[in-house]
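The other protein chains are all here in position, but one chain of the complex has been omitted.
By written order: A and B. Residues from 1 in each chain.
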Amino acid sequence: MSNEVILRAKQVTQRFGGLCAVHNADLEVRKHEIVGIIGPNGAGKSTLFNNITGMYKPTEGQIYFHDMDITGKTPYEITKLGMARTFQNIRLFPTMTVLENVMLGVHSKTKANLLDVIFKTKRAKKEEEETLKKAEEILKLTGLYEARYNYATSLPYGYQRHLEFSRALASSPELLLFDEPAAGMNERETKELSDFIFKLRDMGYSILLIEHDMKLVMSICDRIYVLDHGEVIANGEPEEVRNNPDVIEAYLGKEE
Amino acid sequence: MKRLLHVWAKHEKYVNVVLFAAAVVYPLIFTRQYLINVGILCLVYVLLSLSLNVLTGYMGITGLGWAGFFGIGAYTAAILSTKAGWNFILTFLAAMAVTGMFGLLIGMPTRKLSGRYVAIVTMAFCEICRALETNMDWLTRGSRGIPNIPRLELFGMKFNKQAQYYLILFLVLLAVIVMGRIVNSRIGRGVLAVKDDDIAASAMGVNPFSYKVMIFGVAASLAGLAGAFYAHYIGFIDPSNFTFDQSTIIISMTIMGGLGNPMGSVLGAVTLTVLPEILRPLMDVRQIVYGVMLIIMMIVRPQGILGGFNLKHIRQQDSVHKEVRNE
Partner (left out) sequence: MLFQQLVNGLTIGTTYALVAVGFSMVYSVLELANFANGAFYVFAPYIVVLLYVSMGWGFIPAFLIAVIATGVLGAFMDRFILTNIRGRKAPISSSMVATLGVSTVIMNGLIAIFGSDTKAVPNAFPVGKVYIGSVIITGNQLIIIVLSVVIMAVLSIIVYRTKRGSAMRAIAQNTVAAQMMGVHVNRVITVTFFIGSVSAAIAGTMVAMYYGSVDTTLYTTVSVKTFASAILGGIGSIPGAMLGGVIIGMLETIVAGYVSSAYKDMISFVIIIIFLIFRPTGLLGHKKINKV
C-alpha cells in the first residue's frame, strides 16, 4: 500500500442554521485504501460525504483532492476530477435504461458539444462508440449486462444498488464513495458486496464508505473513522476502533 | 394496441418514411389553396410544438409563454425584411439567433429557480413581449401591426403555396433530425438525467444549470424559426397573434401529443389544428366542442397520446427477448 494521500478533509465544519452537523472533522484516504465512516444515526456521516462531494459547501475547513483545494467546487467539477459517489437512497434515472444510466456515468470524461452532436462530427461518433463499449464492459463486470435495456427502476432493489456502483465506475474515478452500500441487503448479498469491494481495490480504486453493517465494515476496511454528534471521536484500524472506550460508549455500547 | 406499438417500434424507420412521403404527397393531391394553407398551419404548429417539447418533454420545464418566442421570431423576420430588405434565409437565421439569445436569457433564472417558478418566468416573459410589441411603436408599429412582409422568394422567384408548404416541411424535418441527434447523444442523456434527478445528474458530472440554459436556447431558437416562417408566409403580423391564448394552444398540443416524443408533437399539433377546421361549420359551438374534446382526451389518456413511449427502448427490449428465445 502506498502512502500517497488522495483525499484530505481538514477541520471541516458544516452548520445548518443553529445546528452543527459536522464539527472540525479531519479525514484522510490514501491510495488503494478502503476507509469506513461509522457512527450512530444523525452523527453527520452523510453530511460529511456531501461536503466532500460538493453537494454542500462546508461552513469552515478545507477539502483537498491530491493537492488541489476542492472546497466549494460543484459536484460535477469534483466528479470530473475523479471522485464518484452512490446514494444512500438510490437515485437512478427512471426514464433511462440500465445501459443509458451507465453511459451517463461516462459523461464527465467525454467532450462532444452541441455542434458536434448536431453535425455528427467524427469526434462525437467516436466518443459515442467508446462510451457504449465502456458501459457494456462495466455492466458485464457488475453482472447487469443481460438487463441493459430494462428501465433502471424496474430492476429489483439489490440490482439497483449494483447499477449505482456501475454508474459510479463509468466515470473512471480514482476514489469511490459509497453511502451505505449494504443497506437492505441480505447476508449472501453482503458477502458478495465485500468481495466486489475487494475486487475494486485490486483494480486500483480507493474507496471511502459509510456503513451501518459492523461486520462488513470491520472485515473490509483498512481504517475506520467514528463520528458522533458531528465530531470524529476515533480513527484507526478496525481492531483499535473496536477497543476504543469512547467508541464503545458512544456507539457500540448502545448497540450490544 | 400494445402489439401495434411493438410493430411500429420494429419498423420505425419505414413508418417515418411513409409518414414523410404522405406529407410530401399531400399538397399534390389536395391542391385547393385552403387545404394547403391548413397543411402549412399544421406544420408551423408542429415546429412550435416540437420546440416546446424539447424544453417541456426532455428538460421537464413547463414553458407557459411559448408564444413569446414565436412572436420574437416573427417580429425579427418582419422588421429585418421590411426595414432592411433582408431575404428570408438571412431573416430565418437572424430570428433563430435573436430568439435563441432570449432563450438563454430566460434560462438564466433556472440557476436558482425550480421548474414551477421558471414556468411563471416564461409566462411573464410572454406578457412582456406582447406589451413591448404593442408599445414600441417606432419599431413594431404597435397594435397596427406590420403589414406587407415580403413573401418568400429566392432569386426573384416567388414561392407558390406548394413551395411554401415544402419549405416549412423541410424545416420541420430538419428540426426532427436535430432533435433526434441531440436526444441520442451524451447531451441528450445529460438532459434526461437532469430532468429525472438533477442532484444525481450533478453527482455524475453533469452541470444541470448549463444544460437547462442550453436547452432553453435551442428550444427558443426553433420557436423563433417557426415565427420567422409564419411572418413571411402570412404577410401581416400584430401583437394579437402572440398572446397567452396562443401559448396555451401550443402547450396543449405538446402535452396532448405526448411529452418527450417528437411524433407526439406532430400528432398533437396536427390534431389540434385540424380539429377546429373540421368543426368550422359548427360556428359558435366549435370552440366549445374543441374544449370538450381536449378534456376528454386528457381523461382518456392523460400522459398524452404518445407520452411515455420510447420506440428505441421498446425495440431494444424486443431484440433481447428475441435473442433469449433463439437460444
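By definition in this document, contacts are C-beta pairs under 8 Å (C-beta built on N, C-alpha and C of every residue); 3 or more make two chains touch, one makes a residue touch a chain.
These numbers were taken from a predicted model, which means no experiment stands behind them.
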item: Touch with the omitted chain, as defined above, among B:Tyr14, B:Tyr117 or B:Phe170; value: B:Tyr117
item: Sole contact to the chain not displayed, among B:Leu5, B:Ala131, B:Leu154 or B:Ile278; value: B:Ala131
item: Touch criterion as defined above, residue of A:Gln14, A:Asn50, A:Thr131 or A:Ser166 at the omitted chain; value: A:Asn50
item: Options B:Leu4, B:Ile29, B:Met157 or B:Ile299, residue touching the unrepresented chain; value: B:Ile299
item: Given B:Ser252, B:Thr273 or B:Gln317, the one touching the chain that is not displayed; value: B:Ser252
item: Residues belonging to chain B that touch the chain removed from view; value: 56, 62, 64, 108-109, 112-114, 116-117, 119-121, 123-125, 127-128, 131-132, 134-135, 199, 243-245, 248, 251-252, 255-256, 259, 284-285, 287-288, 290-295, 298-299, 302-304
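Heads up, the rule we're going with is that only the chains that are shown with their structure count from here on.
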item: Inter-chain centre distance, chain A versus chain B - centres from mean C-alpha coordinates, in Å; value: 41
item: Chain A-touching residues of chain B, taken from the complex the two chains share; value: 178, 181-182, 185-190, 192-193, 195-197, 199-207, 214, 218, 260, 310, 313, 316-317, 319-320
item: Chain B partner contacts - residues on chain A that touch it in the complex; value: 53, 55, 74-76, 79-80, 84-85, 87, 91-97, 100, 103-110, 112-114, 117-118, 120, 124, 127-128, 131, 146, 148-151, 167-168, 171
